[in-house]
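Dropping the structure in here first, questions after.
Omission of a single protein chain aside, the complex is shown with its protein chains in their original locations.
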Amino acid sequence: MSVEVAVQESAFDTGAEYASLRAANRTDGATAIFVGSVRDFNNDGRVMALTLEHYPGMTEKVLADIGEQALQRWSLGRVRILHRVGQLEPGEDIVFVGVTAPHRQSALDGCGFIIDLLKTEAPFWKKESSGSTAHWVEARVSDRDALQKWK
Amino acid sequence: MSVEVAVQESAFDTGAEYASLRAANRTDGATAIFVGSVRDFNNDGRVMALTLEHYPGMTEKVLADIGEQALQRWSLGRVRILHRVGQLEPGEDIVFVGVTAPHRQSALDGCGFIIDLLKTEAPFWKKESSGSTAHWVEARVSDRDALQKWK
Amino acid sequence: MIRILFFAGLREQLDCDGLEIPAAGLRDVARVRAALGRRGERWQVALQRPDLQVAVNQALAADASPVQPGDEVAFFPPVTGG
Partner (left out) sequence: MIRILFFAGLREQLDCDGLEIPAAGLRDVARVRAALGRRGERWQVALQRPDLQVAVNQALAADASPVQPGDEVAFFPPVTGG
C-alpha cells in the first residue's frame, strides 16, 4: 500500500503512470484512472491558456492526506496523484489520479473520492486567459455538492 | 460522440488508448479509465494462467450496445472498450474501458456502468489453470448485485 | 432449422459446441431447451441448471423469448469476463 503525490510544472505521461501503478503489482486486478485536461472553454473557438497557482507545501500535504484517506477507506493498493502548476495550453493534462485495488468498485470509488476531495480541498487556483483578458475561475457549487456522496 | 469496441487476442497499450481518447478532443475535460488485469489469485504464490473464451459476434454487439447505453445516459464524448480473449499470463491486462466527457462525474459513472454491465452481460468466460489443473471461474453474486445502482 | 450453440463449461459438459435441430414446434426458448433435454439425461441435467444464460440471435433472452426457423440460440453459464 502506497500513496505517491507530485505537484509539477512538467507534463505527465498517462501511459507511464499506468505502467508504474501496475509494475510488480499482482495483487490488484483493478486499476481506475481519472485525468482532467484543459478544455477549450470558449465556444467561440478562441484558444485559451490556463495558469495554475498553488500553495507550495500545503498542496502536497493535502494531496497525500486525501490519498491516505482513500487508501484506508477502500483498502486500496496504490494511489498516485499528480497535479500540474504553471502555464497550460488547451488540450494539456492537468491532473492524474490513479488507484489500484483487488476489486473494481474499490478502485473506481477511491478514484472518484480523491478527485472530488481534490476539487474542494487542495489549494490550486485556475486563471483563464484568452487574448488580452484574464480572470480567476470561480469555484462551482456542484463541486461542493459532490462531497455529499462520501459522507 | 463515438463508441469503439474491440475483442482481440493481442495485448493493448493503455497509454496509446488514452492518447486516442484525447486526440483532437478539446470538448471533454474529463477522462475516466478502468483496466482489469490478471491477478495472481492463488495465495500460495503459484503462477496461474487464464484462458478467455467468448461468443464471437455476440461479444462485439453486446459491448457496442453497452457503450451506446452509457453514451446516451451520460452524454459522453468517446467510449472505448477493449477485451482480450485467448491465453493470458498473470499481470497481463484483460479489459480496458475508457470514457471521455465534459464533466468528471459523467466520465466516472459512465466508466463504472460499462464495466458493471460488461461483467454480467458480455459473453466472456474465464478458465484458470495452475499447473496441471484447470477450472472455469464461477460468476459472482456481487457482480449481479452491482447492477442495482444503475436501475 | 435452428442453430444451437454451447459455450465454456456447458460446452465441455455436453462435449458439443453446437448443432442444428428442426424448428418445428419450437416457438420459444423454453421449447428449444426441452427438446435438447430429450437428447439424454446429461443434456437434461446440464440444460436445467437454473443460472444458465441464453441468447437468441446474439442478444440475451429468456425462456419466453420467441424463436423462429433460422435463428441462432446459444446456451452458456453466467458470464465471467472483465
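Order as written gives the chain letters A, B and C; numbering starts at 1 within each chain.
Convention: contacts are C-beta pairs under 8 Å (C-beta built on N, C-alpha and C of every residue); 3 or more make two chains touch, one makes a residue touch a chain.
Predicted model only: the values in this text are computed from it and were never measured.
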Contact list for the unshown chain, restricted to visible chains: A
Given A:V5, A:M48, A:V99 or A:A122, the one touching the chain that is not displayed: A:A122
Where the missing chain touches subunit A, by residue: 36, 52-55, 57-58, 61-62, 83, 94-95, 115, 118-127, 136-139
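Basically, only the chains that are shown with their structure count from here on.
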Separation of subunit A from subunit B, taking each centre as the mean of its C-alpha atoms, in whole Å: 22
Inter-chain centre distance, subunit B versus subunit C - centres from mean C-alpha coordinates, in Å: 26
Interface hub residues of subunit A, defined as touching at least two other chains: 104
Residues of subunit C engaged with two or more neighbouring chains: 82
